[in-house]
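Read the structure below first, then the notes.
All protein chains but one are shown in place.
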């Protein structure tokens, strides 16, 4: 930690702060410049609270040197984490494709889409049974009935399931049916939920919050890891900016950046990341070229009749073309799909 | 709802969409312009899903005419809502002052600050017992012990309590001690929690999400209102922007804007809204001048020893000056404090 | 400057960087921590280029200790700058009111509004003669004809004029008519224009860029100051965020923050800052309570017939009420108006 004092701060205030730092087991090194004093602090700054130090008299600015997450950090674990979901490896050479409708709407719907997807080689089926909705008057999902349909479809077509869990009380039930538990964008900082899924051993699919920084994203993962569950994959799904032509701004540079900072697998969701079906295919290819370990896409047998997010869903036929093109890019990048 | 078709869309596609709209009980009026067709839809568009309509072939853009919330809207209730908390009226002529430490840290701390605040005329005591923290290695609050201290202090000094509830399972316990339940920024779209507090009759203090639009904010309130609890106050606490000199960007124009859109009381939190204690006093005055119905400020007996947010906390003496200045501005704006 | 090296960087790379720093006259102090090496650099870091240092092998992060502007800094000049415009003092106890139409549209229009405004005690008349417009098909102002009308009106009613200058070639002509030269939002980083107005002695009204950080804003002022013109006032006019209900997000905490960082006067423009006439009155009051040294408001004799920005313009009668209310708030804040 680096502490910049205000110009002209009295020596007594500097001394007091140094004492405080020493009392926490740190080794403070004061540097007396021409204009102002800077205190460099040697030791594990993560036990210091930046806001706490900022409140001392005479302090102008506090700058952290280390990133505040440990278990999620590439410095702690240099080898990439590979998560095994029923034999499907996520985080290795093969890019994991996850597809399916936004919401599970009926047994027929999910059976039909699972059949089509499995034929194309997709091994992970997505579908929402519990749906977070911005307003209280929208379709909220079929609940447990939806989970049952998902499981039936997955069993029939030998697929794994990823589906969202919205609250602590749902974890047990959702975990009964699903292979991967999704934590949605709006729950990325629902810390009690993170701790609770951290106590299971289920693979967790953690979506980035709409305006979460990379550091906050990795700290959310740290909550899960530090509670004992090492199976976390991170999903870039677009952030909120001033641009309104797309639903979100898909920040693909996040993929190689996260690869540097963490050992966890990175998935990209271009459906929510753009909100427009015509942009999904190019963004799938771009995400693969950027180095993503997996891709999640919304596919619906009949987008016009979808109960949610129809405008960003592809039909199975459209998705078949996406898969074909995506395979070529993966190959060019020395990956498989 | 206004539906703009793509240039050169075939008549059959327009017809199909019109049929769909009629089947939902709407009255579609097609307008054939030189360049393109626009369909104006008469009827309660809130039963239509924008994303659903967008997915029809030939649709270029869908624009909503009505705002999607009803109960929160000023058009539904023209009179301002005044919430009564143990005789304290929130939403009327008197501006409600809420103050106290970020976290309850000890019995002494909260007793001392409550004593000071009550002497200045502050009637609502804030203090966190359950604290959401960005990383898993920070102080998370005293839990129920903190609630007990809060209640003792509030009883002794005849104050009401506002404190955060982080998950459904905590509601009952927190409601036992607190007079106002706070829903934090990170939980503004924790829809199950919103529904659950909507089923109580406790006044709810709903903080705006870090990057929530005004519409999303009011839809979050709508979740509470539509579950039967009319006692919702809204708190502007700063939004996330590119600016890093302040912790957040306090958007004070939100205050008069919300006054136009909704009948619910509006509170401003300049402590989180700026993150710097030197900016709190001017922002308290500005918030009052902007028309806020209440102000929430962090006050700590000894900010340098605070376990959280010390850099944005005022001492009781500093806050006393703020109160004095704030009173003058309130008076100039024909309000009381 | 603080330079954080990557974990496990070889000693030779550290040595090489130290050599480079010494060659620039700096005094580098290497601190060897358990996890990594940090180099604290004593000396005037403003002569180092952050991007340059970042490019050395082994460097993980570079953090500046000092702010990069000097002349604009409160540390260089502790006394507030007071700008004298024909006897009107900007930056002192009296709040400077500036009002007038977005564009000068005719002699009658500007005469009529100047008459009304001067009666209310407004001493600075605004009005655009050269208008930057987002698209090429909009009204671009009357040009020199507009300047002439402005001058006539100002002379008749004993007012000073503030108007925008859009390019270097216009400076001479605009300076002939105007008392204050405005640099618009879109030109805040038109560095050649900044240098050119820095070579005049005319007071400059510098608007914050739509997404400029505070540091960039002050560096833009530094361009003008370092070219010899000390008469710069800064205008907060709202920044661009994800919120679409208002045209911009007026960041009022900028006012007291700038007061800490710089000695230059701060003006607030709530008309562009909100884009909605109903929000102007509360934001004028809030800006004054926040400590603004001046306020700029759009006033048009007949907003419905305005050729630009009619939706954010007040009528003279409406503005009269704003003035009355603003005066009360100013008084409560120990200012005059």
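For clarity, chains are labelled A, B and C in written order, and residue numbers in each chain start from 1.
Assume a residue touches a chain if its C-beta (ideal position, glycine included) is under 8 Å from a C-beta of that chain, and two chains touch if they have at least 3 such contacts.
This one's a predicted model, so the numbers in the text were calculated from it and none came from an experiment.
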Problem - Options B:51, B:151 or B:240, residue touching the unrepresented chain - result: B:240
Practice task
Check each of A:135, A:273 or A:316 against the chain that is not shown and name the one that touches it.
Solution key: A:273
Problem - Contacts of chain C with the absent chain, listed as residue ranges - result: 46-47, 49, 51-52, 54-57, 68-69, 132-139, 166-169, 186-187, 189-193, 195, 210-211, 216, 219, 222-223, 226-227, 240, 277, 303-304, 306-313
Practice task
Mind listing the chain B residues that contact the chain we can't see here?
Solution key: 2, 4, 7, 29, 31-36, 38, 40, 42-44, 61, 63, 65-66, 75, 240-242, 244
Handout entry: Where the missing chain touches chain A, by residue
Key = 211, 213-215, 239, 241-246, 249-253, 255-257, 260, 270, 273-274, 276, 278-279, 282-283, 285-291, 325, 328-329, 331-333
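Basically, only the chains that are shown with their structure count from here on.
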Handout entry: Centroid-based (C-alpha) most distant chain relative to chain C
Key = A
Handout entry: Length of the line joining the C-alpha centres of chain A and chain B, rounded to whole Å
Key = 26
Exercise for the section: Find the geometric centre of each of chain A and chain C from their Cα atoms only, then give the gap between the two centres in Å, rounded to an integer. Expected result: 39
Problem - Between chain B and chain C, centroid-to-centroid distance (C-alpha), Å - result: 31
Exercise for the section: Hunt down the residues of chain B that sit against at least two other chains at once, touch-wise. Expected result: 211
